[in-house]
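Only one structure is covered here, and it is reproduced in the block below.
Only one protein chain is missing; all other protein chains are in place.
The block that comes next holds subunit A.
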């Protein structure tokens, strides 16, 4: 190879040029595609929320959302109210579903009062309260949309993850795991207890609905523990709202 490419000056110029070209290319792609990506993410949130309250296109075993084309229409049809709970104050906000739970968690850590979004849905005369929550799995973030009734009994749940192990932790978004939560109560004798993803539950068909436990996925202990911790710490913050609901 020629001497030219070995010189320090050439190396530095090449490095600078490379950074500018690649950086420019990435910045251009990212900003040019941003509106489309944002729109896709918005539709996905609507699909997730609808999924949790049972508005979906599920077949016998796999989880299927309503199509992106129908999502906005169904969302405004089934979601009757979007609430934001902040320091005990409840207000309505029609864009509450766009609240970034991750940012709210960070701002709560910094000492601010966290904004808790809660979506009130109505389907076939039944009222659902859907909370978006977020926690940590084994490798990266996990999050969920949990639909509850006024007694904090789970009516439906949608779990998702950023990078859990395929075939193990990633199975939290499979129906056989998510559907186990339906009918489980987050309360026990009037106290908030959460739902534990338990090994050795001896209840693989999940017939005991009053034990605050669902069966864990074999080989995905840390992801399961993450789900347990997420449900406990996040949904606990909604307890005052549900208590108020009952008292009024």
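By definition in this document, a residue touches a chain if its C-beta (ideal position, glycine included) is under 8 Å from a C-beta of that chain, and two chains touch if they have at least 3 such contacts; residues count from 1.
Basically, contacts and distances are computed from a predicted model.
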item: The complex's invisible chain, by UniProt name, from "Cytochrome c-type biogenesis protein CcmF", "Sugar ABC transporter permease", "Na(+)-translocating NADH-quinone reductase subunit D" or "CU044_5270 family protein"; value: "Na(+)-translocating NADH-quinone reductase subunit D"
item: Touching residue (missing chain; options A:66, A:170, A:197 or A:235); value: A:170
item: Contacting the left-out chain in the complete assembly, out of A:40, A:58, A:151 or A:188; value: A:40
item: Residues of subunit A (touch criterion as defined above) contacting the omitted chain; value: 1, 5-6, 10-11, 14-15, 18, 22, 25-26, 29-30, 33, 36-37, 40, 44, 62, 68, 162-168, 170, 204-205, 218-219
